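See below for the structure under consideration.
Missing here: one protein chain of the complex. Every other protein chain is in place.
Up next is chain A:
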Amino acid sequence: MSEGVMVSALALVGASLVGLRGWDSRGYTWLLGLAGVGFLWAGEAVWFGEGGAAGVFLLLLGLLTLALASYLPEYLGHHPKEAPVYAFLVPLFLLAMVGVAQAPPGLPFLFFWEGMALLGYLLVALEGPKAQAGARAFFLASRLSGAGLYLAFLGQGHLGPDWIWAGLLVGFGVKAALFPFHLWLPRAHPVAISPVSALLSGAMTKLGLYGLFQAQTWFGPPPVWVGFALVLLGLFGAVYALVRGLAEEDLKGALAYSSVENLGLMLAALGGYFLTGKALFLGAFFLHQVGHALFKGLLFLGSGALSERQLSRLGGLWHRMPLLGGLVLLGMAVGAGLPPGAVFAAEWVLYQGFLFAPGLLPLGVGALALVGALALYFYVRLFGLAFLGAPRGEVALHLGPGMRFGLLVLAVFLVGLSLFPQQFLRPLGQGLYPSWIPWGLLALALGLYRWLDRRPSRSYGTWDCGFQPLTSRMQPNALGFSEPALRLFPFLRLRVGERPELDEPLERVYQGVGEGFGWATRLVQALQSGSLHFYLLLQLLTLVVVMGVVLL
C-alpha cells in the first residue's frame, strides 16, 4: 500500500470521527479533501507507473472524494437531523471501497467487500421509510453477490474454472449490474441522498468491474463462455436499460438506468478483452470507467440541488439557475456519447475493438450504434423536459457556493479528460483520434455562437398558432415524449392512458423464482412434522438408501 493511500485512510478515519463527534464542517471538508488528494496521488502513481486496474479505481474515487469534500458538508447542512450519521458513515464507506481495491484476494478482500455492502445498505436504508424497497433490493443483491464470491473463493482448488467463473460472474456481476442482475440498481440508487447516489453509481459499481478484471490474475484465465456471456449480456443490458429508462419519471431513477447502460458497455468491453486479448478493449474499459464516474457524479450531485425529481413537475430550470443548467448540459452531452466527450472516446475505441474482433463479434457495432441513438433520445428527454421550456411546478433550488464548487471540480476534470483522453490511455500504449479536432470545432462553435448572439434580434413569445397562449401543460410530459420509442419495444407492454403503466418483464421472473423458492422450502418444511415416528421412518429409509447405494 502506498503512502498516498495511507494518508487518505487516516484522513478518512479522522473525518469519520469528526462527523461522529459533532458537526464541524470546516475540518470535515479539509480532511475529505486531503483524502481525495491522497487517492489521486496514489492512483496516478499506480496507473501511470505500472498500469494497474487499482490505479484507475483510486483515480476515480479520488475525483469523487474531492468533489464531495466541498459538496457534502453544505448538502448535509440542509438536512441537519440526519447529518451526523451520514457524516460518520460516508468516510467509512469510502474507506471500505479503497480496502476492496487494495486488499489481497481471500479473506481480507471478502472482509472489505462485505463491509462495503453493509455500509452501502445502511446509507440507502437511512434515507427513511420511502427508501425501504430500494434498501431491501440492495441488501438482497449484496447477499447474492456475496454468495457468488464465496463459491469462487472457497471453491478455489476444489472446483473447476467453469464453476469458479460462474461464481465470479454472479458475485461481481451483481455489483456491476450485469444484465439479468441489474434490477436492484435503479431501485436502490435513486432513493439514497444525492451524494450517496453519486458514490454508489460512480464508484461502487466499478468495483464489480475491477473484481472481474483482477480475477484473471487471481484465478487464471477465464473460460471462453465467460467472454461471450459478458459481451452478450453487457450489450443487451445496455439497450434494455436505456429503453426502460426512457419511461422513468424520476430524474435520479433515469440516471440510475443510464448507469446500467454504461456499465453494460464496460462489461461488453471486458468480455471482448477476455475473448481477444486486444488492448483496444482495455482502453475502452478503463476510459469509460473514469468518464462515467465523472459525468454521473456531476449529474447526481447536480440533481441534489433540486427539491423535486419528478420530470413532469420540472421544466424551465435553466432560467432560474443557468450555472446548474450549463453544468448538467455538459454532463448530459458527455453521457449521450457525443464527441468530444470522454464517453465518446471510450465508445470510439470499443467500436474499433469490435470491428477488428474475429467471428461474429463485429455485429456488436449495431448494438453499440443502437445504444448511441437511444442515449441521445434519453438525454434530450431528461435535459429538455427538466431544464428547458416552461416551468411545470414549484421547485425549490438550493445550490450554495460549496456545492457549486464540488460540481465545478467534476466538470473541470470531465472537460480535461474529454480533451486529452490520449494522456489517460498512455499506459496502455494506445492512440486516439487527433485531439485538435474537437478543440478546433469548439473554437469555431464559440465564434459562430457569438456572431449569432450579436445579430439583431427582438424578444417575442413562442409562436402559438394564433390560438390561445401556450401553457406549460401543452409541452409533452415525460412519458409522452418517449412513447414513440417505447412502442418499438413491445416486450415492455407500455400502456398509455389516464394512468400510464409499464411492465418490467424481469420483475415477474424474479417474483417467480422467489415463489418457487418458497414452494421448495414449504416442501422441505413438511419433513419437519414434529412426529417422532415420522423421523424414525425417515432414518430407516435413509439407512436403506445408503446401504443400497453402497452395496450396489
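In this section, contacts are C-beta pairs under 8 Å (C-beta built on N, C-alpha and C of every residue); 3 or more make two chains touch, one makes a residue touch a chain; residues count from 1.
Methods note: contacts and distances are computed from a predicted model.
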Among "Cytochrome c biogenesis protein", "Electron transfer flavoprotein subunit beta", "Hydrogenase-4 subunit C" or "ABC transporter permease subunit", the omitted chain is listed in UniProt as "Hydrogenase-4 subunit C"
Just to verify: which one of A:224, A:412, A:444 or A:520 makes contact with the chain not shown? A:444
Tell me which of A:373, A:428 or A:506 is the one touching the absent chain. A:373
Sort through A:144, A:470 or A:506 and give me the one touching the missing partner chain. A:470
For chain A, which residues reach the chain that was dropped from this view? 315-316, 318-319, 322, 325, 329, 333, 336-339, 344, 348, 351-352, 355-356, 359-360, 362-363, 365-370, 372-374, 376-377, 379-381, 383-385, 387-390, 433-434, 437, 441, 444-445, 448-449, 452-453, 455-464, 470, 472, 474-476, 481-482, 484-485, 487-488
